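Quick one: structure below, then a few questions.
Left out: one protein chain. Kept in place: all the others.
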């Protein structure tokens, strides 16, 4: 941490400040410039509140140097984390495709989609049982029954299941029934929920918040890791910008940046990013080219009658075609598609 | 709702679409332009998923005309809602000041701050017991003990207390101990929590999410209203933009816009918006001038040693000075400060 | 400037870096932390390209400490600049209202509006002769003829005139005919134009770009100041955010922030910020409460038939009512309205 002092700060004031910093268990060395002094702070600066130092009347600015995350930090864990889900793997050269409908709607629907995506080469089945909807008047999901229908689809296809959790009170049932616990974008900083899934044994798929920085996103993963759960998969799903032609703006740079900052795997959701089925292929291929470890794609057997997000869902045929193109791209990037 | 058809759509295709819309309980009238037809939809369009209509191969675009919110809509409830909290009122010409520390830290601290802000004219006491922190390694609040310390400060000063809830499992204890239940920006779309506070009897202070539109914000209030709780106070606290000089960007236009869209009262948090104590006065006065029904301000008896957000907290002296200036501004706007 | 080195950088590499920095005329003092060294740079660091230092293989990060602007910097010029325009003044306790139509449309129109706003108390007349329009098919202004019509309105009312310049080739005619030269948001970083107006004798009204930071905005003013023109008035006119209910988002925090960073006066354009006439009053009052030195407001004698921006224009009657309310607010803030 670096503390920049205001021009003309007296030597005695500097010394008093250095002394007060020592109480916070950090050592400060002083660099005296022409009319401006700088303190370099050494020690456990991650636990210091920068803002508080700013309150000192002689301080002009405080700048953090070390990242505030530890367990998720690539500096201290250079090897990429590989998350194992049944026979599937995410990370470290393995590319996994998660596919399925936005919402579980019926046994016939989820089994049909599961069989289609399995046949096309997906590694896991996604399906929402508890749905976060902007409107209280929209379909909120089949809830507990939805999880049971997912289990039926799993029994038939063997595909591990990924579903979104919205409340800490559901951790027990998700622990029992689900293979990967998804935290949605709107709950990325629902810290209470993050703490609870940190105690689960199942891998967590953590979506990026709509306006969360890379650092905030990794800090949310750090909550889960700090709770004892090392299996976090990060998922970029588009951020909110001024552009309204697409639902959100896929931040493809997030992939190489997160890989530089952290050892956790990163996948991409091309369906929610763009909000339109005709955009999925371009965004999925771009994600692979930028180094993603997987994609999560919405597939519905009858998009026109889907209970939510039909406009961004692929038909099984479109998904089959996409799998073919993704296969070539994954090969070119030197990775392998796992199933 | 308006459905724009692709150029050259055949009459028979239009008729088939009109028929299929009838199944959704909406009537469509056709306007035939030169090479482009438009359908005007009438009926319960709020319950229709626009996206799904978009999937029809002849549809170019779908545009919503009616607002998706009902109970919060000013059109159906022209009179402003006034939320009563003890003897204080928010809305309808009443201006309320909520003040107190970011976090409850000790009995001495919260009582001291409560007495100071009461003396200066605040109507309610704020104080965080459960704290949403970006880092799992930061102070997370005194939790249940914090609520009890707030109750002691209330017993001494008579100030109703406002505190943030982070988990549905705390609804019962908040129902018992707190006068206004705060939902923080990061939980604005924690729908599970919204549903639960919709069943509480206590007023809810709903902060705007960092990147939430006015409509999304009102839709979150709609969740609470739909649950049966009519007492929602909206709180603008700055949005996330590209500008980093301030912590967030106070969107002062939100005040007149929300008042046009909804009958719910709107207050402003000038402390979190700017993230700096020297900005609080300017932003609080601007909020009043734009029509706010109140402000929520961070005050700490010793900002330099505050356990969180010290840099944006006012001292009791600064708060007293601010109250004087706000008083003149509230008078000028034809409102009265309530206590 | 502070240079953070990568963990484990060898002493000899540090010394080589310090030596190479000396060639750039800066002295570096080394702070050795546990596993991490920091260089504090002293000298003319404003002229150094931070990015280039970043390229050194041992450098982790470079952070700027000093502001890159000099002439506009409040640190070196604590007194507020007051810009004189005829008998009107902007800055330093003087509040000026600039009013008039988006575009000059005819002699009758501009004279009528000029007389109305003069009667209501405006200090200057605005009117666009050269119009920046998103579409090449929209009305582009009366151009040179528009300036002459403004001069007629000035001859009749005595109001100084403010008009937007879009091209360096027009500097001479603007120097002759206009009292304040406006640079629009879209040209805030048209550096060629900034250099040219830096050589003019007339004050410059510099609007903030739609996505420009405070620092970039001040740097654009610095171009004008560096060219020899000290009379720059900054104008906040709303920034681009994700919110689309308003045309732009008025960043009211810009006012106190710019005043802290710079000595230049700051005014606000409540008409373009919101894009709706019903928002103008709230935004104008908020701007005054936040410390603005003036406002620039669109007024049209017949908004429904305005050739551009009718939806955000006030009628003369609405403007008269606004002047009354602004007067009370300016008084309360301890400033005086100049005419």
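To keep things simple, chains are lettered A, B and C as they appear, and every chain counts its residues starting from 1.
Rule of thumb we're sticking to: a residue touches a chain if its C-beta (ideal position, glycine included) is under 8 Å from a C-beta of that chain, and two chains touch if they have at least 3 such contacts.
Model, not experiment: these values are computed from the prediction.
Within the full complex, the residue among A:138, A:241, A:321 or A:339 touching the omitted chain is A:241. Residue in contact with the omitted chain (choice from B:189, B:241 or B:313): B:241. Taking the complete complex into account, A:257 is the one of A:18, A:151, A:171 or A:257 that touches the chain left out. In the full complex, chain A makes contact with the omitted chain through residues 211, 213-215, 239, 241-246, 249-253, 255-257, 260, 273-274, 278-279, 282-283, 285-291, 328-329, 332.
By the touch rule set out above, chain C reaches the unshown chain at residues 46-47, 49, 51-52, 54-56, 68-69, 132-138, 166-169, 186-187, 189-192, 195, 210-211, 216, 219, 222-223, 226-227, 240, 275, 303-312.
Residues of chain B in contact with the chain left out of this view: 2, 4, 7, 27, 29, 31-34, 36, 38, 40-43, 60-61, 63, 65-66, 75, 211, 240-242, 244.
Keep in mind that, in the parts below, only the chains that are shown with their structure count from here on.
Residue numbering shows that chain A and chain C use the same positions for more than half of their mutual interface. With centres set at the average Cα position, the gap from chain A to chain B is 26 Å. Rounded to a whole number, the gap between the C-alpha centres of chain B and chain C is 31 angstrom.
The mean-CA centres of chain A and chain C are about 39 angstrom from one another, to the nearest whole unit. Multi-chain contact residues of chain C (touching two or more other chains) are listed as 211, 241-242, 244.
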